[in-house]
Structures are given as structure tokens and as C-alpha cells.
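Apart from one protein chain that is not included, each protein chain of the complex appears where it belongs.
Just so it is clear, A and B label the chains in written order, and each chain counts residues from 1 on its own.
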Amino acid sequence: MKEFLAFVRKEFQHILRDKRTMLIVLILPVVQMILFGFAVRTEIENARVDIVGDLSDPEVRKIVDRIDNNRYLEVAEVLPSPNCITSRFEKNKADVAVCFGMDFGTHLRKEGRGSVKIIGDGSDPNSAQMIVNYVMGVLRSEQTEISSSLSGQDAVQTAPSVQLMYNPAMKSAYNFVPGVMGLIMMVICSMMTSVSIVREKESGTMELLLVSPVKPLWIIVSKVLPYLFVSTVNFATILLLSRYVMGVPMRGSLLLLSVVAVLFVFTSLSLGLLISVVASTQKSALLLSGMGLMMPTVLLSGIIFPCENMPGILQCLSHLIPAKWFIIMVKKIMIQGAGFPYIIKEFCILAGMTAFLLTLSVKKFRIRL
Amino acid sequence: MNAIEIRNVGKSYGKIRALSGISLDVEEGEIFGLIGPDGAGKTTLFRILTTLLLADEGEASVMGFDVKKDYESIRKIIGYMPGRFSLYQDLSVEENLEFFATVFGTTVKENYGVIKDIYSQIEPFKDRRAGALSGGMKQKLALSCALVHKPSVLFLDEPTTGVDAVSRKDFWNMLSRIKASGVTVFVSTPYMDEASLCDRVALMMHGRTIDEGTPAQIVAKYPYRLLSVKGKPMYPLLKYLRGSEGVLNCFSFGSVHHLAIDGSRTDAGKILSGISEAGFTDCEVHEIDPGIEDCFMNLAGQSADNGKFMSDDGKRD
Partner (left out) sequence: MENAIEIHGLTKKFGNFTAVDNISFTVRTGEIFGFLGANGAGKTTAMRILCGLSIPTAGGGTVAGFDIVREPEKIKKHIGYMSQKFSLYPDLKVWENIRLFGGIYGLSGKEISDKTAAILSRLGMEDVRDAFVASLPLGWKQKLSFSIAMIHDPRIVFLDEPTGGVDPETRRRFWELIYEATSGGVTVFVTTHYMDEAEYCDRVSVMVDGRIEALDSPDALKRRYGVNDMDAVFRVLAGRAVREE
């Protein structure tokens, strides 16, 4: 036991003396939160819509009214011809243009279809996509009304697309707080543990430790403890920031959330250990955890791209990303206020992954060079 | 019982044969030197004996424990100082020492007597970070850390490489005091002149031992008569001597050239008159006893063809 304590003390001395790394590790979550919270906004406010069409047509007027009444959209100007759209975009006077076809209302009533063109400013594809979706949403609801007012005949094409289910009112903070939490814990735990073990390999001290009677398990556990501590600090930072700065609610139980977080920390730590077994230099450990863990986590866990929208094969792959399950649980607990029974499936999956990874990495940890 | 027994040990890294057919016995309480240049396989042999690597073939034991089966027992009774400085640079001198003491289940206090001789020299700097120590002090700290648990066998892999002549002398003085306390010392070095400081040595080249025994035994086996030749200018003299009748080989040794001769064809007198006639000045020739370096060069020359393409030592993992 004394040997073990000596190890833990040594590890704490290492990380406390490396002030620069420590600072980065503690500040990183704050920066990420602020970055996602304020710089990378995924909500749209007051998108400016230009209209090209015959405003004397009552159907057209109705739709334009709806657009103008929408919280997120406002009509900027009515243009005489579609040719003007380009220059409006170039001058950044408008974000999207809606062009109604000739005799829009008549066509709609008689044939059940009217031609409308929505032109978005693709120079910012993400927001353009979103704005176009909003406008389409307005158009669809109008169409639905018309078709129901027509004598029972469902002549109007109104197949709602997935994108329409996107809740326009959803605050992006609700989405990214769990994501950032997952990401940060992943980085700190896997990257830092793997680097700290590999550093000992590189500096030759691992040789000395292996030649000593110390059990390899102790070396591993003592490596893990300080980062467990650091992750706790990070966890608290993110929670406080999200609650008091981003205004994300904390509807579920804090205790349950903490339990889930600790489980996820262990998942990440065991991944870090696995990396340290494979890598022999700090550089390769960094690359492995950076490219091998961070990238898939960012891309596939649903932080940026919703898993539901992925092609089948990527969806399958995303099931393998531990962060995905963690993020689902955090969302359920924080935002929906769900209790343990509602996250039992995800919890078991994550626990299973952890058990598997931990056994594998401890088994693989070599007792020789 | 021998402290270390090595039987026919071999090891390859992929296609590179790092060690082959090594058999050695190290007696308890002696300083045994493994002498050879980089790439001879010294580090690989050290790693096998310290249970860090498994040999491909052959067997070895340390204090009666098998390096493969009983690795846990061996790890308790040996001290090891790897080739490069391998302590925690960001911990202080004292913290390093205490850490390694605890790792081996002991305390600095308990074994202070063992390390006192060495550690007292760096104790004034005990609060300094190990990374900020000078080369000589780092070495003393590393040695203290390797000794703090009273090991039965001390493994020192090239402790004096890159160390200046004065510090090297200091270090060997420390080793003989460690030996006097009953510890078996197994040490490697590329410096031939350090052979005479060991009780027994093995000469290594290209993964094989080319000779072993006490320094006196090895020197006694030298097959030729050896002359020390001096004259000016030195480099042309070397070339001239190589072309002389009855000269087997000739190399410079500091301010003189060592000349191995076939005694039936030439002698000191003939060489002296030869070089004087050829116009060299300040000539001196006399017969000398060979040193370990002469023997090494002679033996290495014989086995040179075996390993022309042997690459560097097993200093990769």
C-alpha cells in the first residue's frame, strides 16, 4: 500500500509541476464551452427573406404574411425580378429569396401544385440550409392548410421530411453541453494517461519501474488517479458554466449524472491505457488519441451531426463510440430530467464497453519491454 | 553458486542478430565487465538479465533465479542503471530517491548506510530537480537510486559513456567500494582501458563474446610480440610501418604506434634501423606487453568478417 501511495504522490507531483499543461487542461473546457456557446451558433435569428412574386395574388400574400410573422424570419424586400437576388446576396442585404411562379395561387388551387423556388445564400452552407428549412416549413404548413380546405382530396404533396422535425426553437446549448462534456473527458483522460505512460517509456523510467518488484496494476492505477481528479474538476467547471452562463437546465439528479460521468471517465481511461500499450513515443500517443479517438468522437457521437441523419453504415459505426452513449445519457438526465430506468440501456452498453476495454488494456500491459 | 549464469543465449530483432551463443558465469562479489563497442549487443544482454526482454534461445539465471520463470524474484534483488539517465527530471533529488526506495518496499532511512558514501556527495542539492543536475551528479543520483534497496546484483549499462576522464575515475572508485560491501557488479563499457578495473571481463563484438577471463589471462593469450614505436612524423611512419617486412599490423596508440610483429622475421632492432634509414626522426622502439585494447583489436579482427552488416545495438525496443 505504501508503494502505491508513493506512486500516486509521484503522479500528482508530475502533473502539478507541469504548470503549462495543467493550465491548458483546466482552461480547455472553458474555452470550448465559450467557443461552442457563442462563436459557433447554430440557431438562426431574424433571417432576412426577399420575395419575388405577385403580391396581388392572395395566396402569395398569405405566405409572405406567414413568413413575416415567423419568429425567425423577416421579410426584407419585395424584388421586381429574380435577377436582383444575386446583388442582394453580395451586398449581404438578404439571406434567402423566395420566388413565386406566375399565377401561383391559380395553379395551386386548380392543379394542387404551385411553383415556388427558394434560393439560399450558399456562401455559409450551414445557416443557408437551416434558413431554407425554415422557409420550407412555412410553405408546407400553408400547403397543408390548402389541401385540407380542398374537398378531402390529398392532391398536394406534403411528405414531411426529417429536417422538418428539427425543432427550430431548440437552443444549441442543449446540444453541445453534453457533447463538450464528453469530448473534454475523453481528451483529458485518454490523451493525458496515454501520454504520461508513454513518457515513462520514452525517458527510460519505465525500464526502472518494470525492473522493480512493483505490480504493473499499481503503476496503471496510480497513473489513472490524478486524471480522475482533474476530470472531476473539469466536470464541475462545465456543469457550472452550462448552468449559469449558458442557462442549460439541470432537470435530473446530479448524483446520477456524476455516476454516469465517472463511468465514462473509466471508459476513456481504459482507452488511454490501450493507446499507451500500442504507442512507443509521446508523439504517436498524441496522434493516436487525437486522430484515433477525437475525430471519430467529434464526427460520429452526434455532437455535430445527428446520428439519425447518418448513412446506415456510419450509424452502425457510431454505436461503437462510447461518447455517443454518454451524451445520450447526459441529455436525458440534464434536459429531460430522466431517472435511472430511462437510461438503463445506454448505461449497460457503456459499462460493458468499459469492462471490456479495461480488461484488455490491463492484460495487454506488458511486464517486459 | 554463481551470481549470474548465462548459457548459450541468443536474441534477434527481426533479421538482425543481436546476440548469439553467449555463455558466461559471474561469480558472487566480483566486478564483471562487459567490454565492447556500440552494437556489440551489450544492452540486449543487460535487458535479458534484468528480465526486461526474453531471449530467443538459451537460459540465464541471476542469483539462482531463472530470468524467465522467476522474473518477479529477480526484480526484488537487483539494482539496475540503464544507459541513459532515467530518473524523473521533474522530481527533486530527494523525491526521486524516496520514490525508488518505496517502490522497492524500503525507506531511505533504513538503508542510508548503503548509499551514504555516494549520496552524501549530492545531499547538499537534495531539493534541486533532477533535471537541473550536472552529468556527474545525475550519475551519482542514479546510482544511489539503484542501490537504495540493497540489491545483491547491480547492473550498470554503460555508466561511463560520454563522461569525461576525471568523472570516470571517480565512478570506478565508487564501484570498488560498492563491491567491497559484497554486491556483485555487472557493468558494461565501450572504454577498453576500464577493463583493468574489473575482476573479470568478457570482450564482445557483433553479438558474440570473443574472449573472457581476468584481464591478465586475456592479455597473456596475445599471440604476437608487440613493439611500441615512436618517430616523427607520426602518420607517414604508420604507413611506412604497415609496409615493413614482418609487420602483422600496426595501429596508433596515443603518442606511439603499436606494432605486432612476426618474431621470426623481424625484431625491435631491425625496425629501428629501418625507420631511421627511411628518414624518420626522434625514433624509439622497444618491446612492450600488450593491453586489453591490443587483444580486443586482434580478436575483433579475426571475427570481423562474421558480422560486417550487423547494425546498431538493440537500443530500439
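Simple rule for what comes next: a contact is a pair of C-beta atoms (placed from the backbone, for glycine too) under 8 Å apart; a residue touches a chain by one contact, two chains touch by 3 or more.
On a predicted model such as this, the values are computed, not experimentally measured, just so you know.
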Revision key, fill the gap. Shown chains in contact with the undisplayed one are B
Review point. Among the options B:192, B:271 or B:285, which residue touches the chain absent from this view?
Key: B:192
Revision key, fill the gap. In the whole complex, of B:27, B:57 or B:164, the residue touching the missing chain would be B:164
Point to revise | Hidden partner chain, residues of chain B it touches | key: 36-40, 134-137, 161-167, 169, 190-192, 205, 234-235, 238, 251-255, 293, 296-297, 300-301, 308-312
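Throughout what follows, only the chains that are shown with their structure count from here on.
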Review point. Taking each chain's centre as the mean of its CA atoms, how far is chain A from chain B in angstrom?
Key: 59
Practice item. In the complex, go through chain B and note every residue touching chain A. Key: 47, 50-54, 71-72, 75-76, 78, 80, 82, 84-91, 95, 98-100, 102-105, 145, 317
Exercise for review: Within their complex, state which residues of chain A touch chain B.
Suggested key: 2-3, 5-7, 10, 13-14, 17-18, 201, 203-205, 207-214, 280, 367-369
